[in-house]
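Removed from the display is one protein chain of the complex; every other protein chain stays in position.
For clarity, chains are labelled A, B and C in written order, and residue numbers in each chain start from 1.
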């Protein structure tokens, strides 16, 4: 019997999250950018299963169900899923996550996210009905806990938490907001307070901005909780892309979104730095979102191996800090088999006609 | 019965190659950088099979056996493969490629590459014996044709071609050289002549340098053949990274190799440009090497769909030139649903502390 | 009889300031970086006179006496001025400015700046005695008005204003602070209030940061005055260098300071944009500081020629917006003879191994 998510966090363990599914599966050919819906859970289960396995192997302690944007209203609007129902997708996704999670010590998290319904109507009853429907799938399929993630408005996240709490399962909630607050201008500290008061035991930030910015926002949430004498576990699942110039809209506002983000991709060494920063900020649920590939998750697990006491399976195929280069036939490559080299490298883009920063849309 | 590789090329068809296996499987957790050996064919067949499937789905007409660096001498030197034999790896790799190729119209190419033996001894007999051993596996497993690839010295490539030709199967040969020639200073034109005289029916360039540079080198090979009144089909499988400042050592000489190449990664739009350039240069076997992920292969197939007459399966999940963004809720994203936008974008790296170019090692 | 500075500003005229003397004369060979003292007024009067003439010709309505860092305590500390007295420097500088100003419609402004004495002692009496001594020179030489500039602490600037006000002449005061406030944390708005209450009729910002940042700080000062129901004329004399990453220490904290600032230098087109921004912000005394060469001042005068009703003499040698290129023999140069070209150009540095941003020291 595996320990639950709260048992782990209460015991002070570091929980490594998984990475991003939709962007990675878009590149693998199974998700359509612009729609970002998860019908691949039904159409191409092998592809989804394999990505789950890679995250597990990289060290993930949690596998999220591949149910992003799988609410009925979203599927309908996107229009690219016609012969499959939301029920089929949600259930297939639960099965895939469970199957792979059982190959290791990972937990399955059922995940809900922002709805077009909220954006259009602000109608609490309708929005909650959507979350309730997804929750029913998760309960039927017996996930281990629940995550409400990718909310731009804390109000909608609170509604999601309230619905998910009815299950009796642990609930985590993450917003995709900047240090300036949610799109209504609610500060990160106030957002945190509202989420915890709604019942979330784990709160934090996901997506939209780069790791160090997201950690900064979580720190503001933590401060908000402290000021309100509230407690919760902290969580962060940021982008795997550098977004230093982004505003509160996050990477959606970048000219490069979504088809030219390559040169913003973070290295494994960037990820080790991020893992350390997150840990030092008191965050204990540390994962990724769009842009996080399996090797990025492995980097988190490797950075925090001293705290966790073990390396992930995928480290069998990775020399720490480049150590496997020590026997390379080229001396200039051998010279790279050490931490100092990779920590201090400033990688070139090979794009001298390109700027280093973009002007985000407002 | 599928048409063979020469039938296709002789008929003027465009053949789309697959992308890079070792770097992609390193990121997925199954290959160890520094060694780059393919024991995953035995250890983690699901992972290899899945990547084959993704390339097939993206439009690849050829699946190479995952047998890079699987000669006995290389496996022994690398030292990270102890309980598995080269025979097991080569045979498992053939089976995986065949299994997936049979799901579509793709051919299986058995692949051999440069050996440490050549670098150390220059002994023709010993080197040829190594290639002969791999060839025996391929013949036992019944591949469709053979590729000798990733050779820095045309002499070793010629030896490989001579061995592979004994099979009676079609033979392709690609060098990993720059427009300056092979590491002995043999010009691309002379290299081409030697390879064709040795019996290769398809010749070209793979790895080490970026697409446009590799196309330039193939053009020099083509010119060499013309000057010698020889004929062969042309092939190119370049890096998926920008390497404008590299010398004849290719990306091995970059400070970013191999763990910080992210920001050099090419976009799908870069790939469409490359596919067109390669086509215009008269190359008809167009694929990729390290850095080419499935979506890069899809981009080749999409660019050349007018010539080929069809789109690959993975295009079901891709709006051409960003067209699937046309219904996005943000106007600034909707504005990106057209070719003009993506063709002209100069993507920012988000790394203002980094240079755009590196100083390669000599 | 020329109109005084307040008459001009009260009448709504735009007053163009001059540019930076010490950095420009350092490059011309007459000022020693690190000391930045103005002994050239005595040692090389031709060099100082010529620079005054160039600023006048470029459109400057004010010539500041070349008396930066010429207080006795500063001269003594710097140690590089041994056979000349502060009195000699200050008086020679006044004569030079007057001589050139009389060749046009410009006014002479006697200038005092921050003292080492303040940094070391915070002793009001001692600091004021230093300013009083300089003031005596200015009164003896009959300047037109006074400027207290380059103060990091509003307290010292207030003392300077209080001393200068005893002359009965108009007094301007500018701080070298960021939008965050002075080095004691006094906000720009509060700084403005204190300076006006001390008697300054013109207030603003000079040096340390780039034009758009300085304009932003002046706007905060303006807001502070409005909130306090006070009035003053606004003035700005920023750096002529791009400093987007600088903190409150300004360009002193840049790795490039002071001998590698070249690639941060602003173009004439940057200056036109700045002049417009400053004007739109309600600022009517618009000039420059370190990095402003004569052609930068001309660019201010050209941008604001519609408001001022005339072009400066130096515009005889400048086609507006590149129009003098219209007859160039190369078509690609002729194509540049228009505003649209220069306004939209993103100039390349020609330094692909260099970053675009630096990490300022704290």
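Here is the rule we use: contacts are C-beta pairs under 8 Å (C-beta built on N, C-alpha and C of every residue); 3 or more make two chains touch, one makes a residue touch a chain.
Given the structure is predicted, the values throughout are model-derived calculations rather than measurements.
S.K.: In the complete complex, the chain left out here touches which of the visible ones?
M.R.: If we consider the entire complex, the absent chain touches A, B, C.
S.K.: Pick out which of C:30, C:118, C:151 or C:285 touches the chain that's been left out of the picture.
M.R.: Residue touching the chain left out of view: C:30.
S.K.: In the full complex, which residues of subunit B touch the absent chain?
M.R.: Interface residues of subunit B facing the absent chain: 346, 352, 355-357.
S.K.: With the missing chain put back, which residues of subunit A would touch it? List them for me.
M.R.: The list for subunit A reads 245, 352-359.
S.K.: At which residues does subunit C meet the chain that is not included here?
M.R.: 26-35, 46-47, 50, 53-54, 57-58, 79, 116, 119, 210, 241-245, 252-269, 293-295, 298, 313-314, 316-319, 322, 324-330, 332-333, 336-337, 342, 345-358, 361
Operating definition for what follows: only the chains that are shown with their structure count from here on.
S.K.: As a multiple of 5 degrees, what angle does the CA superposition of subunit B onto its copy subunit C give?
M.R.: Rotation angle between the two copies comes out at 180 degrees.
S.K.: Rounded to a whole Å, what is the gap between the Cα centroids of subunit A and subunit C?
M.R.: Roughly 50 Å, centre to centre.
S.K.: So, what's the distance in Å between the C-alpha centres of subunit C and subunit B?
M.R.: That gives a centre separation of 60 Å.
S.K.: Using the touch rule from the top of the page, what residues of subunit B touch 2 or more other chains?
M.R.: Residue numbers touching two or more other chains: 245, 352-358.
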